[in-house]
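In this view, the complex is presented without one of its protein chains, the others remaining in place.
Let's look at chain A:
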């Protein structure tokens, strides 16, 4: 079975094809315009592999955490392709993808970390075989270190340097940092080919609520609330 993987969660667009003895990918650094570039890139990937879109048996998508808009582009594309082709779509979270993209294999748990900006990091802890030890969560660097820092054999991802820096200034053990600069699109395709579609739903994983607060009414304006 061929799995097509899509990733537009961050400042990059990546597509990959894995299965039936082939592994091929395309990735481009891009800060905006993911939605314009995604399908031309898929087309280039399939054409170079000599694969027709109808031959795809499964779609895998990075569901985040990451850029809210970016996540939605790949998720919408994946779900649209799944619907049109009649094939399963599986969501793989960005932190698991980091843990599966390490440059060097490690013996102990992997702390995957994504810079969430605004003083926070998205984090999750995985065992060496990819087993989930701490589910994805968002917190400030100090809180993440307090919760899982001691268990991490290595920390990886765009939030790794933030966690290492925080560990140093707060006098904690500084975990080794994996030098990975980007996740592996083929790892996304491989994880996707193994995932259970009944469990790995292609739904965005935001880990952060929308930035909106209900606005309080003007105090004292109404004698009592009218009920139209």
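To be clear about the criterion, a residue touches a chain if its C-beta (ideal position, glycine included) is under 8 Å from a C-beta of that chain, and two chains touch if they have at least 3 such contacts; residues count from 1.
Assume contacts and distances are computed from a predicted model.
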{"item": "From \"Cytochrome c biosynthesis protein\", \"ABC transporter permease\", \"tRNA N6-adenosine threonylcarbamoyltransferase\" or \"3-isopropylmalate dehydratase large subunit\", the hidden chain's UniProt protein name", "value": "\"tRNA N6-adenosine threonylcarbamoyltransferase\""}
{"item": "Chain not shown, touching residues in chain A", "value": "33, 35-40, 42-43, 53-54, 68-69, 72-73, 75-85, 203-204, 206, 210-215, 217-218, 220-226, 228"}
